[in-house]
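Sharing a structure here in structure tokens format.
Note that this complex is displayed minus one protein chain, with the remaining chains in position.
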Amino acid sequence: MSTRRLLHLLVLLLLATALGAACKSQGAPAKLVEVRRSQLLMGTVVEIIARGPDRPRLETAVDGAFAELARIEKLMEPHGLDSDVGRLFKAGIFLEVSPDTAAVIAQGLKVATASGGVFDMGLGRLKELWDIEGEHPQPPSAAAIAQALAGTGLGDLQLNGRVVQKRDPGLVVDLGGIAKGYGIDRAIGVLAAAGVEHASINAGGDIRLLGNRGNRPWRIGIQHPRHPGEILATIDLADTAVVTSGDYERFYERDGVRYHHLFDPRTGQPGRLCQSVTVVAPEAVLADALATAVFILGPQAGLELLARFRGVEGLIVAADGTSVTTPGLADQVKWR
Amino acid sequence: MALTSLWRRTRPFDRVVVLLLFILCAVLFVVLRPGPPGRRVVVEAAGRVVFTAPLDQDRSFIVTGPLGETRLAIRHGSVCIEASPCPHRVCLGMGAITRSGEILACVPNGVLVRITGTASTGDRTEPYDLLSR
Partner (left out) sequence: MTSSPADHPDLPRLRRRVFLALFAALAVALHTLEALLPAPAPWFRLGFANILTLVALFCYGGRAAWSVALVRIGVGSLVLGNLFAPGFLLALGGGIPATALMTLAHRVGGRRLGPVGVSALGAAGHAAGQMLIASLVLVRHPGLWALFPFFLLFALLTGIANGVAADLVLDALRGHPAFSAALGVEEER
């Protein structure tokens, strides 16, 4: 073979490799389609986004996820006749509940204990008293608050296997947000079991992520607590849950004081130390309970509480509008 | 004289070709000129938006690409690349941009900075996938 031909061969080989490398660097995996559906569930709009190569499969999986959410909703409706929460309202001291409700209460009790009772699932009567979302809400009297708090506090609920024990028969259990968190955790489990690799469920701002978005992490915007329609920061996340509790969601103002729905069980008053708390945790049910607890505890004690949970991060906007994050989140938050 | 020696070194077609290329360049300057002052800075790394911010708030931002960190700064309604790990620093020499449609690019580090929206109309695309509230 002549040198020239060898040279040509070499050049050709070089070009072919270069072309191959170029194609490889650009070659995306199979094109992802996206199924995005919303439904009114658990008192809020639940949006499921599933991304994958196979649309029919995604549709089926999303159907299953919504069905699971509906099942959890029915189980934990606050005033449902056959819901576990409704039966707990009527029950005396003991009640055997479904495994799902037991799981939610177990998670709630974990955070209740860790937070020294600042997270309390027995505040149903206090919430009804304040009636934040009612037609004509009024700050209740101190005596009424004291009465509503009777029987609450650390140890007001106990769980043995599937049997819930109320310390006071008059205790009204309110699972609130954590039932929603549990619901989206379960629904994500349904999607994962159906072979979906990239999905998100957003239940009125409580978010659980399955995998990443396909080509990049999910970009989560954190609502600015004082400027509606604006976001405070974004965080790129995958395979986790994000829940924000803020005093701007449900509130009214009287004489320049903001009364909102996150109550301090020690005083019976809305918490005053934070504007909003965002918690990133492996499960939404945990994130939900922790966000509520941290909101009441305030930035400093809140960060200490979060540090005691593995894989949990948080972003806290204090009452004065300043923000702090856990060390693990500091580099990931993009402020706006 | 340098110019006369340059002229001597060119042949007839050279002059025509160079002239045509300069005309093409001038035409492109007119055709591809940027628009009115913009509203938002959008920063893309490796083809995806990593950061967006209003152009009227001063701030700096670091984008990480394959070569390292590219530092951007927004000041007085314009954005520029302040520091870059790329070998030729072409992006630094692009200066600052202020107008809608203008871009800065650090090709080696895969960073693209562009300005969208105009001061009056605005740009309503949300910078996130999901909102936690």
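Going in written order, the chains are labelled A and B, and every chain counts its residues from 1.
We adopt the following convention: contacts are C-beta pairs under 8 Å (C-beta built on N, C-alpha and C of every residue); 3 or more make two chains touch, one makes a residue touch a chain.
If you're wondering where the values come from, they're calculated on a predicted model, not measured in any experiment.
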By the document's definition of touch, the residue of B:V41, B:L55 or B:L112 touching the omitted chain is B:L112
Hidden partner sits against chain B at residues 6, 9-18, 21-22, 24-25, 28-29, 32-34, 44, 47, 66, 87-94, 101-103, 105, 107-108, 110, 112, 114
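One rule holds for everything that comes next: only the chains that are shown with their structure count from here on.
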When centres are defined as mean Cα positions, the distance from chain A to chain B in whole Å is 40
The residues of chain A that touch chain B in their complex are 49, 200, 202, 204-207, 213, 215-216, 218-223, 231, 234, 242-244, 246, 248-249, 278, 334, 336
Seen from chain B, its contact residues with chain A in the complex are 48, 50-51, 53, 126-133
